[in-house]
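Okay, so here's the structure we're looking at.
For chain A:
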Amino acid sequence: MKKSYTRREFLELSALAAAGAAVLPSLLMEACSSGKNTVNFFNWSRYIAPNTLPRFTQKTGIKVNYEEFSSEDAMFAKLKSGAQGYDLAVVTDYLVPKFKALGLIDEFPDGSVPNAKNIAPHFRRPPYDPSGAYALPYLWGTTGIGFNRLDLKKRPDSWHDLWNPLYAGKISMLDDARDCVATALLMLNRPEGTQDPKILDQAKQLLISQRPLVYQYSNDTYIDSLSAGNVFLAMGWSGDVLQASEENSHIDYTIPKEGSYLWVDNLCLIHNSPHKKEALELANYLLEGKVAADIANFVRYATPNAAALPHIAPSLLHDPRIYPTPTINRRLRFTAIINDETERKWNQIWMEVKAA
Partner candidate 1 sequence: MIINEMEKGNLEIDFSRTSAPPLLRIENIVKRFASTRILNQVSLTIEKGEFVTFLGPSGVGKTTALRIIAGFEKPDSGRVYLSGEDVTDLPPYRRNLHTVFQHYALFPHYDVFKNVAFSLELKKFPKDEIRKRTLEALELVQLLGFERRKTGELSGGQMQRVALARALVGRPALLLLDEPMGALDFKLRKMMQIELKNIQKKLGISFIYVTHDQDEALTMSDRIAVFNNGRIEQLGTPQEIYDRPRTAFVAEFVGTANIFSEKIRAAAGLGSENALFAARPEKILVHKNPVCSPQTVCIPSIVIDTAYAGSVRQVFFNPENGNGKAWVAYAGNSDSFSPGDKVWAKIKVENVISLCQKIEVNQ
Partner candidate 2 sequence: MEQKRLSREKFSSWLISGAGNSPTHVLLSPALFWILFFLAIPGIFILLIGFTKLGPNESWGWVWSTENFREALNPFYLPLVIRTVSYAFLTTTICLFLGFPLAYYISQAPPQYRGILTLLLMFPFWTSVLVTIYSWLIILGREGLLNGVLMRMEIIKTPIQFLNTPFSLLLGLVYFYLPFIVLPLTASLEKIPGSLLEAASDLGARPLTRFIKITWPLARPGIFAGCLLIFIPALGDFLTAEFLGGPRTYLLGNLIENQFLASQNWPFGAALTTLLILWLSAGLYFYNNIENNRL
């Protein structure tokens, strides 16, 4: 789900981060209950329906130790530094190859999750998991432009609207190398895997040229800024913006005509899980059509589960901002999967854009 915080969660997280907890190795993390018939599930905060896990326990007798995170940086740092005691985790797409390479996750054994058949064809064997064995898509969303209808004369339809001097000082950009550099390359109509220094420099110049117009680079407060009228346009994630639009009906969301990225959160099996059997059972349960639909109806993100679609509330199913029309769908691509070297270049570009 990318970073989609409620304000309260955000406060909690940042207070922790301020205390330095986020960068401390999780050596002190207590091992979760290791008794029989339990499973330790690590998920984004508020990313499940309230009755999902109780029903699972009722049905199977397996107790779920449920732990939430609200920042993937912190979650990555935690798992990377060798935190023990998780069995099943929700992992964002671009992290899947990393986790795989670092040996943090294991393959789902063939046929161990029968309900994997429910996954819509489009989400099977995605670029970030070509074998389809490491990641079971859970929920998905898009990157686009959030805006406040009151402030704009014309509905934005292009990434170039974020470069429009008319909105100088009223533009918010995501503070994320991947999203921003990938989008810049998209606007330049260049392949995202390019190593060509000239093209990368063009992308950097494009982003730097936007800087004077930018009010903030933010992954979290842009929603408040939109609501408060501090910004008119914000590059953002569908879930965040749509949540805000529930509170403020003037806030809307669009996917630019140049196309954009979709992102997928996946169920992953943590390496050497001590409760592998239970973890597989939970994963299978979460992929049941009805269960997946309950979750999607509650959290209002799109489900990649074909068997769930009949159970999705019509108001959500027919909202193109959540389930884009086929026309829009054709313009969406999976999050760029780039190699280490490219990623470092992107990070460097982003650092130079921000520090310039």
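Selection criteria: all candidates are chains of the complex that A comes from, given by their letters.
Quick notes on this structure:
Just so we're on the same page, a contact is a pair of C-beta atoms (placed from the backbone, for glycine too) under 8 Å apart; a residue touches a chain by one contact, two chains touch by 3 or more; residues count from 1.
Bear in mind that the values here come from a model prediction, so they are computed numbers and not experimental data.
Put simply, of 1 or 2, the chain that touches chain A in this complex is 2. Chain A makes touch with candidate 2 in their complex at residues 7, 10-11, 14-15, 17-18, 22-23, 71, 73-74, 76-77, 80, 97-98, 101-102, 169, 175-177, 211, 214-218, 221, 224, 228-230, 340, 344, 347, 351-352, 354-356.
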